[in-house]
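First the structure, then my questions, so here it is.
The complex appears here minus one protein chain, its other protein chains still in place.
Chain lettering (A, B and C) follows the sequence in which the chains are written, and residue indices restart at 1 in each chain.
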Amino acid sequence: MRVGFIGLGNMGQAMARNLIRAGHQLVLYNRTRERADALAKEGAEVADSPATAAKQEVAITMLADDNALQSVIFGPNGIIQGMQPGGMHVSMSTISPALSQRLSAAHRERGQRYLAAPVFGRPEAAAAGKLTIVAAGPPDAVAKAKPLFDVLGERTFEVSEEPQHANLIKISGNFLIACVIESLGEVFALSRKAGLDPQKPFDVFSKTLFNAPVYKIYGPQIIEGKFSPPGFKLPLGLKDIRLMYAAADQLAVPMPFANVVHDNFLSAIANGHGDLDWSALALVAEERAGVTGGRAA
Amino acid sequence: MRVGFIGLGNMGQAMARNLIRAGHQLVLYNRTRERADALAKEGAEVADSPATAAKQEVAITMLADDNALQSVIFGPNGIIQGMQPGGMHVSMSTISPALSQRLSAAHRERGQRYLAAPVFGRPEAAAAGKLTIVAAGPPDAVAKAKPLFDVLGERTFEVSEEPQHANLIKISGNFLIACVIESLGEVFALSRKAGLDPQKPFDVFSKTLFNAPVYKIYGPQIIEGKFSPPGFKLPLGLKDIRLMYAAADQLAVPMPFANVVHDNFLSAIANGHGDLDWSALALVAEERAGVTGGRAA
Amino acid sequence: MRVGFIGLGNMGQAMARNLIRAGHQLVLYNRTRERADALAKEGAEVADSPATAAKQEVAITMLADDNALQSVIFGPNGIIQGMQPGGMHVSMSTISPALSQRLSAAHRERGQRYLAAPVFGRPEAAAAGKLTIVAAGPPDAVAKAKPLFDVLGERTFEVSEEPQHANLIKISGNFLIACVIESLGEVFALSRKAGLDPQKPFDVFSKTLFNAPVYKIYGPQIIEGKFSPPGFKLPLGLKDIRLMYAAADQLAVPMPFANVVHDNFLSAIANGHGDLDWSALALVAEERAGVTGGRAA
Partner (left out) sequence: MRVGFIGLGNMGQAMARNLIRAGHQLVLYNRTRERADALAKEGAEVADSPATAAKQEVAITMLADDNALQSVIFGPNGIIQGMQPGGMHVSMSTISPALSQRLSAAHRERGQRYLAAPVFGRPEAAAAGKLTIVAAGPPDAVAKAKPLFDVLGERTFEVSEEPQHANLIKISGNFLIACVIESLGEVFALSRKAGLDPQKPFDVFSKTLFNAPVYKIYGPQIIEGKFSPPGFKLPLGLKDIRLMYAAADQLAVPMPFANVVHDNFLSAIANGHGDLDWSALALVAEERAGVTGGRAA
């Protein structure tokens, strides 16, 4: 398939490479062209604008946030201009449901199709083609994109005909992860202050009721204080909680756990932890309790 | 082994029965004698006071809360009076770390041993001998109780020489469960209000990062609104959060998630949900958001 | 002075009328022209665009929110186009500090002056010329606007040379009022549930330590449940808390009280109280506690 691919950050680069290797013909666009040129050597074309990249059968976007996505779509030589009627936009960034809904309408007006397909997984999972993809949009559009998803991820969930629902699930998932980090942070701070090695309760929990990847990934990081190098930087976690907050605000759903997590992300950043992994959220509970065990030297 | 067993509620009864079946000689005490008499037919003696029951090699207590335990220990004809020097008290109730610490000292003063071994698991798990046991206390005491634990549970974690650490882990575990319920409640309320069936995000989460028993048990209950009959009544959940709060207060550890959960338990009770399962905590998020999907008719 | 006045809502209309009566020559603009025409009969001109109104010596804006203000400034025939170099914009709306800072830069680039002067006071205070004005900006600009402020308000505080500081103070003030409403709501709900008429604690507090207008205005409203007709509608209170939240987020300042208030505003709206006065925020504490005393029939 001829696929425009816009946005070659750590995630996008790995994803585009997998599509190239699977035999798709990619037309790449990235704001800083070097990243596109590097990939071109592996067998892809480079476009000089989002509009050009978007002239293909399918255009995939993988950008940092709402603003970045909006500028490649509505900005000069943007996707919305370049895409043909009948074209299809597969939006894989973590963006707000509100923007996704707006894009859906904008494409529909122009006879184009729009699909939201945000992903779970870090760059290594992207490189290994093992992302989890949450897809929502018109069923025929999802079906058309399915061969691409099969290359990019190990599992695709088709969740709704409303694209923004996929985005809601993505940010809800990140919110749930943040809740796990915060709850472990509170429990471990309490353990430390009681003179109990937090590894002990963690063993009990992670081997019984809480035997899930999310606990096994974050628990040891927090206990050992290994927040660097970051797998997912703390300000990115804050960004996603802001998306959650905005969705909750718009729909009038009080989410007190989101507030706690938001405050603690701010506090972490205000106290100099902005370069750490987002699991350093757990440091805030320790600092407020006056214990300092959880920080690797 | 000759074992005094004090407290024959739903949990205690099932546990005592398993010990009898495994060949131990039990001396039972329960405030309302009928429950002891019923078990006696299966081959146990009945004591007329906690003191008498506690005269055995080992005395196990399994009571509802701090007050109930204190009264069989320090009350008239209490355990502390009946137990011989060299006797051993295995405290399996969910009680405060503070009381556990106090009991430990009280027994030590009298040349008796004290062990905390609270359990995870509902009455069915107790009946099946599949509890998870968290044991803390002097290693020789734990070793002596081990054969009993092997009858009662499928797994015993030995976590510390300080008995109160086991109690801290028990209440921390229940706190973490409550955090899962609350976080799912918030996310599902948001989904419903966005017009998205909460089963959709739950599928994604529970099949990927959150693939753990705690999510699989509580997620469907909340989505289907099956809060009755209760497996663990909401006021019991509140009781355990109060224990968490008291421990956090004593150790000066701010636990904002515990506050949210506490407020929502109060709100659930104040609004008539006190007879439901503690997963009905999730109803509060729905009610605050003005959606009512999560309550089975 | 020749004064462009843009935005003739309940507040703006009363303010413009006072300026007319004080002898200033007003050029009015309002999105729905009828409101301008009505005032014109009292001796003012009507402009057909914000740009025209802004051609005067001074242009005052009094609009509902950031969006409304942005559209009269940057929209077609907007203020920024109409205003002459040397012109001065006095921005009296309750807007975000961030927008105020952006406007300040935009005007400066064009050789125009910008002043923020948000007000405290309801429409009746505006009509009586008894507003409290919080002014910030270049001192000479503030001095030039002072005669206008003297007509509009009974007191002007000059707080900073940075315009956005005035906006920060305005939203901080509304936040503090919301905190008073929430704290009284919690205390009164507790009183009611304890069987104590909330008038009793209120008497004690308001006659001693809390003898301030804010308590005397909102306390009786909450006790009597007089939330209608609204003096300041609940969604407007939410709007201002959102501005507070955005400022706190941008500056990385955790504000847990703002979170509580925000959640409770959402909850009030989600449960059908959106047409009431913002003091109905106090209903949420009652509803969560399962008491219903504070709502007038």
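What we mean here is this: a residue touches a chain if its C-beta (ideal position, glycine included) is under 8 Å from a C-beta of that chain, and two chains touch if they have at least 3 such contacts.
All values reported here derive from a predicted model rather than from experimental measurement.
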Hidden partner chain, touching residue among B:31, B:110 or B:242: B:242
Candidates C:127, C:214 or C:236 - the one touching the absent chain: C:214
Chain C residues that touch the omitted chain in the full complex: 97, 120, 132, 134, 155, 157, 159-160, 162, 164-165, 168-169, 172-173, 175-177, 179, 182-184, 186-187, 189-191, 193-196, 200-201, 203-205, 207-215, 247-248, 251-258, 260, 263-264, 285, 288-290
Residue numbers in chain A that touch the chain omitted from display: 256, 263, 266-267, 270-272, 288-290
Chain B residues that touch the omitted chain in the full complex: 242, 248-249, 252-256, 259-260, 262-264, 266-267, 269-270
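Please note the rule applied: only the chains that are shown with their structure count from here on.
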Chain whose average C-alpha position is farthest from chain C's own: B
Closest chain to the centre of mass proxy, which here is the mean CA position: A
Self-contact between copies chain A and chain C, residue sets same or different by half: same
Superposition rotation for chain A onto chain B, Cα-based, multiple of 5°: 180
Intercentroid distance (Cα basis), chain C paired with chain B, Å: 52
Inter-centroid spacing, chain C versus chain A (mean Cα positions, whole Å): 38
Contacts with 2+ other chains: residues of chain C: 256, 263, 266-267, 270
